[in-house]
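Here the complex is missing one protein chain, while the rest keep their positions.
Note that the chains are named A, B and C in the order they appear, and that numbering of residues resets to 1 at the start of each chain.
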Amino acid sequence: MKYKKLVIDNPQDLLFGLAPKPVKTPRGLEIGGGQVYSELNFTLPTMSINENTIKEVNRHYAEIAEGALQRALDLESKGVVLEFETLLEMTKTPQIGIDIVKIMNDICEKYYQKHGLACEIRLTPNDLREFERPALQRTSKLLEPMFELFDKGSLAGGDLLSIESTGGKEVSDSALMMCDIKGMFFAMIVLGVRDMQFIWKKIVEVAEKNGKIAGGDSACGFANTAMVLAEKKFIPRVFATMVRVISVVRSIVAVEEGAIGPEKDCGYEGPFLKAITGIPISMEGKTAACAHLSPIGNIASACTDLWSNESVQNIKLLSGMAPTAYMEQLEYDVRLMNVALREGKASASLLKRLLEQSDIYTDPQALVLSTENVIRISKKLIQGDTYIENAKNGALEALDIIEEALASGQMKLPEMETAYLPLLRADIESIPANESEFVEMMLPVLDQSHFILSEYGL
Amino acid sequence: MKYKKLVIDNPQDLLFGLAPKPVKTPRGLEIGGGQVYSELNFTLPTMSINENTIKEVNRHYAEIAEGALQRALDLESKGVVLEFETLLEMTKTPQIGIDIVKIMNDICEKYYQKHGLACEIRLTPNDLREFERPALQRTSKLLEPMFELFDKGSLAGGDLLSIESTGGKEVSDSALMMCDIKGMFFAMIVLGVRDMQFIWKKIVEVAEKNGKIAGGDSACGFANTAMVLAEKKFIPRVFATMVRVISVVRSIVAVEEGAIGPEKDCGYEGPFLKAITGIPISMEGKTAACAHLSPIGNIASACTDLWSNESVQNIKLLSGMAPTAYMEQLEYDVRLMNVALREGKASASLLKRLLEQSDIYTDPQALVLSTENVIRISKKLIQGDTYIENAKNGALEALDIIEEALASGQMKLPEMETAYLPLLRADIESIPANESEFVEMMLPVLDQSHFILSEYGL
Amino acid sequence: MSDLLLKLAEAVEFGKVDKNAPYPPQLKGQDGASELTQQALEEGALPSAILQDALIPAMDKVGQKFSENKIFVPQMLLAAKAMGAAMFHLKPFFQSGDIKSKGTFIMGTVKGDLHDIGKNLVTMMIEGSGWTVIDLGVDVPSTKFIETIKANPGAVVGMSALLTTTMTSMQDIVADVRKEFPDIKIIIGGAPITHDFCKQIHADFYSPDPQGAVKYLKELAA
Partner (left out) sequence: MSDLLLKLAEAVEFGKVDKNAPYPPQLKGQDGASELTQQALEEGALPSAILQDALIPAMDKVGQKFSENKIFVPQMLLAAKAMGAAMFHLKPFFQSGDIKSKGTFIMGTVKGDLHDIGKNLVTMMIEGSGWTVIDLGVDVPSTKFIETIKANPGAVVGMSALLTTTMTSMQDIVADVRKEFPDIKIIIGGAPITHDFCKQIHADFYSPDPQGAVKYLKELAA
């Protein structure tokens, strides 16, 4: 790994709205430059996407952008990011996605010109490669439409580029359900890291060619899925915590390859990435309850630079369209943080403390997100020589933190959960730091019909 | 008016979670006793209520209660209020409403017995009388089913009784649209006050007979409607501010008649009522964006004891049912306040200040809700000898506050808004303090086919 | 356009009902829409010209300003009142056939629903655009809609619903009306209504605001 030293090593400096390497956008947002902005996410209501519905699809996105920006303006917003995460059809036929970017960008431009409201679009094509099973991560024909969308979509107004790439998911899907932490290491730290190196080189290239911003990746299919499963009580929370911590090592590869932030919202690696690299991040918590329930509602915002709702359908609530309502909710959350920042470090730190204390001991996934623990774990995440070593060290440190909180009585967990702690520790410790050794160890126990090693350069 | 002295006269003592006269509920909530609780509100999705759908209707309410309480439990909630605001059919045929109370109360009882989660139902029958035009406020046959629901519904588990009574609405509907402040005074301070005296005597009677809690009223059809209209840019915000302030004088009558709180959420009279009478209150702000957009997202919570989402349909979001998602959002809001209260007065006061500063100068409706201004206005609201005088004094004080904020440059309003300030002042000053004089003044300019004076004891 | 019609248009735009009306202050003491219409008629202006060249453009302007959030509802209401004062004098010419209404618009809030603030705004703006409006009020059942349509053949129907539970009542009424009048145009609105719902219940048009309805009716009449 490229990083040997934390950019932020004092928990007090890990604070919402402030990143050592803020990102300036064409319309003048300064993400991480002293205030937090809302990042609104949205999707279609129940409907299909085809020639017959395409006009209606476009109408939905126009309505979403218009409603959200009008509301942001009415609430005297300082600026907004709209994340456009494409659905299958919009990437497969890139023109559909490009047209939607253009429709929304025209509306952004209107609000910018007429009212000075700075709004940027984050364009997040979905990773088509998972449609082929086993996936052809490097040689798939589906990379073509994906990158056509990155390229032309960014020119059409997608100023921030992101993806939730799925390299390694072929292995993680079942590893998650079996709580197989070694499988998760293999999925994320071997396959995931290699795929991130491959895909992010290409994304950064597009960004540089078009003068756009390469944002970041997030381990949605891994860490977010783990959280959702834990919230459903399908897998232990302590296991989901491990997945979250090791996902940092996967997602940081985007930054190594040239991404400059803002990181994406739904993997929760953000705080660690910010400490290690200094880039601004996006996070989601209570105000993403429209998209999934979560045990980190408040603490997730402790050091974020964008505050996101993850996703909501364009359906009607009693007040109006749901994305408009969520825009309002995000703006008020963000106002609170910004007013604290305006008052100065003391107020901001106190608000941060309250946000942290609110959740910290209610769930191990919250525990590792307190800025103090983020710094502690981040230090370990860069200590070793290999990605695997780093992930191991980080995960073991997180285990220590959990055990300390249990021992001190500050956190309580049922026996069903604590029973996993020694198993996890033993499994993690058994992982060799050397990649080829690890691959050799894992191949016999994995179902090799699910993935193709050569598609990861192995 | 009964009140001659503020129970809370120092803005610093007007704080979330703490009311001088907390209300204890059967299952052990202590509202206003040191922490804030969520008050979840919900309603049916698009469907009709009749014999064919009644099973489905009941299923919806069971699903709502079950989903919300499970989530509250998972989030380690300290207790919850579920507000059941009935729809027409449920009051007209009280048995429908009573059955729903019972269904939800059984679920509350289950969570209480099994997990110790304290949950209470606030039963809010809708005011049927407005179905007759002109309304027969005192002699209507429709009072019968309404009070059957109050009576049997409270016995079935509706431990807190409330209503959003509509006396005076016949006049306010058009007065609101014409920005006719004198009409609003007549609607709320003459007709409204008289109707409140009538209806709340009866509600308090039921509560006392059944050993239940008479909560409070809120000027939904007046002050909430004014806010919604102002938010749509249909009427000036400064006018909506006046409506809000004078609505206090109407809503306080419930307390005079024996209501003990918690006040209801959607009229925003709460903070003033709390200062004047010491009862605990419920408020709604950003997390009620599902029900209406609002300019007081954060400041509304500055001194609240319950925190409400106003209403959301039982529809599916990506995470699950909308009431479950809103339960989560409320719980995280409330956690933040409670963690501040736990830390002590200094932290709580700072959080309160941030909540206030977040919105205070963005809208006159927010401005009058800062605890400092609440105290200032409340003092005036009890200074006079008649309800009308009190409403006048309060409104004029609010006008002063708005003008001071404009003069100091702290608040900015477009000319469209400020043009109304002198008109409002002149109109308000022209109102005689004596009720019969005022009635005489108004009768000729009002459309008397819309209301029946004798139904208000006039 | 004559000076008089210009003045009349101004009186309507700013809501000057008649000479005695205190609003708007800047026109105090001057003739209002009522007097100016009478004068125009006396001077021989064609009733249809008064309507087409003065009243409707004035209300269009008002609608436009309202759409752009440059005025509040009271100003619009006053304009509508001024327009009403003018129309009072033009009424006889409608009956005699000298001017034609664009059509009749029948509007009501559906059965079970009492919300009428939104409905009232819609009727007002549609009236201002030159339609004859019959307002059935709130809590309106199918029978009343059907009766009124029978009495006004060729009318367009508007319905408003604000509750999720009365949306289904709207659906029923649309079906009932359609059964008797398969080709009638029905437009719907109200806070919980959506495009999708409009399609689903086979209404002809949905608009989130009155302006959309005015535009749609304009196209219908054209």
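For this structure, a couple of remarks:
Here is the rule we go by: a contact is a pair of C-beta atoms (placed from the backbone, for glycine too) under 8 Å apart; a residue touches a chain by one contact, two chains touch by 3 or more.
Predicted model only: the values in this text are computed from it and were never measured.
Every visible chain touched by the undisplayed chain in the complete complex is listed here: A, B. In the complete complex, the hidden chain is touched by one of A:Pro236, A:Pro323 or A:Pro364, namely A:Pro236.
The chain omitted from view is touched by exactly one of B:Leu318, B:Met416 or B:Ala433, namely B:Leu318.
The hidden chain makes contact, of the residues A:Val81, A:Leu176 or A:Ala391, with A:Leu176. Among A:Thr225, A:Ser282, A:Asn338 or A:Asn393, the one in contact with the hidden chain is A:Thr225. Although one chain is not shown, part of chain B still touches it, namely residues 45, 56, 59, 316, 318, 320. Considering the complete assembly, chain A touches the hidden chain via residues 43-49, 87-89, 130-131, 133, 173, 176-179, 225, 229, 233-236, 313, 416.
Note that only the chains that are shown with their structure count from here on.
Top-ranked chain pair, ordered by C-beta pairs in contact, is A-B. Farthest from chain C, judged by the mean position of CA atoms in each chain, is A.
Work out the mean CA point of chain B and of chain C, and you get 34 Å between them. Multi-chain contact residues, meaning those touching two or more other chains, occur in chain A at positions 318, 320.
Residue positions 164, 192 of chain C are each in touch with at least two other chains.
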